[in-house]
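Written below as structure tokens is the structure these notes are about.
With one protein chain withheld, the remaining protein chains of the complex are depicted in position.
And then chain A:
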Amino acid sequence: MPSTTVIVLGDRPAPPDTLLAALRTMDAELVAGDLAQLLNAPAELLPRADVLLAPAEVPGESVRAAVRRLRRWGAAPVVVVWTVAGFAALEAHVRLGHDYLVPPFLPALVAARLLSCSERAELGRTLREADARAELMSYEKELEIGREIQAGFLPEALPVPEGWEIDVRFRPARQVAGDFYDVFELVHRRRLAVVVADVCDKGVGSALFMALIRSLLRHTAEQSGLQHLMAAGRAGSSRRIPVVGATPLLNAVTATNGYLTRNHLRQGYFATLFFGVLDPATGSLVYINGGHNPPLLLDADGGRPVALDVTGPAVGVLPDCVYTLGYAQLDPGDTLFVFTDGVPEARCPDGRFLGDERMLDLLAEARPGRPMTGRDVVDMMDRAVREHTGSAEQHDDVTMLALHRPRAARGPYAGRRRAVA
């Protein structure tokens, strides 16, 4: 393959025979073209070349414009202008930085000049690529710093109460994520807060809002943890009992929603979240589901999973909205599986989603006869997501959290009496 590609402009005057003969003896691929074509053809049809050979009689500005178009497509050829007698025109080109050829057009002279131009073009390309790589590397470095800082907004270690197991899988689609999870103690370690959230959209914007929302939720919950007030139950429900931990929960979600809608509504970022507060002693759970994929409560006997439906809108969308509380009970052997939409919306190479139905089928197939721990559930779902995604790109962050209450060691049915909150 020739080492050099030369576009020979056919614009008048036509190259003299001696020049054409010299070009043909060179180790070069010759591409015919004219200015009109280089200036007007669709970018994808433009030739890639090292050298653009033009008669001095064509206007220098037009040649420059053509080179600008060729550069956009990748390589910028070095311009070599030839003339037989038009030296004034040639001088104008040289002032623009173009190289030149004048008679006699001896093959060795023409070849030497064009090859040196070709090397210059190659050097220019290499420099531009190096620049682009350096720029990319500095972006990547910034993103890597972002990733590390964001990792600091996830819990370093999970406070797992005695008699419980917590398993988490967190796989961001990009370096920085919009998903997050959090586990922390409330009310003098008598309650455990469990949060899984998904900030809308993805990339750096979501990551910034993740840091804000996580901090607001946790800070508010921790600061209001000492007020053991009576919280109202579901609207219309007769269940109005004092629930320790419900106050920090309500305060955290309501205050975060208020803050976001007061200060950030214009940016349109919000989070769907599941925020549960567990009493580790009894297994009773009070929660708010703010517009999030309903978590699944899997009972020890492999019965149909119970979905913990939404109890309010996504956080950060509606000012002054009401979040009601949901209640659930985790008995020995039960697992609460909380996840983000990256799980059901995992896509295979041809675009199909994993889907909620498939998730339920997997659980139904796996659980009867084989008691699953939280880790089993997370492993199984993560495997399903990976297998389904296959060679396709991971589009969305994948977050899963399983809160599991192991059966007592005494026997499979020990302690299965329903505890009252």
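As a working rule, contacts are C-beta pairs under 8 Å (C-beta built on N, C-alpha and C of every residue); 3 or more make two chains touch, one makes a residue touch a chain; residues count from 1.
Convention: contacts and distances are computed from a predicted model.
Undergrad: Under which of the names "Spore gernimation protein", "Xanthine dehydrogenase, molybdenum binding subunit apoprotein", "Anti-sigma factor antagonist" or "N,N'-diacetylchitobiose transport system permease protein" is the non-displayed chain listed in UniProt?
TA: UniProt lists the chain that is not shown as "Anti-sigma factor antagonist".
Undergrad: In the complete assembly, which of A:Pro155, A:Gly203, A:Gly258 or A:Pro371 touches the absent chain?
TA: Only one of A:Pro155, A:Gly203, A:Gly258 or A:Pro371 touches the chain omitted from view, namely A:Gly203.
Undergrad: Taking the entire complex into account, which one of A:Pro15, A:Pro77, A:Gly312 or A:Gly326 touches the absent chain?
TA: A:Gly312
Undergrad: Going by the contact rule already stated, which one of A:Gly245, A:Gly291, A:Pro305 or A:Gly326 would touch the omitted chain in the full complex?
TA: Answer from the full complex: A:Gly291 touches the omitted chain.
Undergrad: Which is it among A:Leu115, A:Leu208, A:Cys321 or A:Ala408 that touches the chain not included here?
TA: A:Cys321
Undergrad: Among A:Glu165, A:Glu185, A:Glu222 or A:Asp341, which residue is in touch with the absent chain?
TA: Candidates A:Glu165, A:Glu185, A:Glu222 or A:Asp341; residue touching the omitted chain: A:Asp341.
Undergrad: For chain A, which residues touch the unseen chain?
TA: These residues of chain A touch the chain that is not shown: 178, 198, 200-203, 265-266, 268-270, 272, 290-293, 310, 312-314, 317-318, 321, 341, 345, 351, 353, 395-396.
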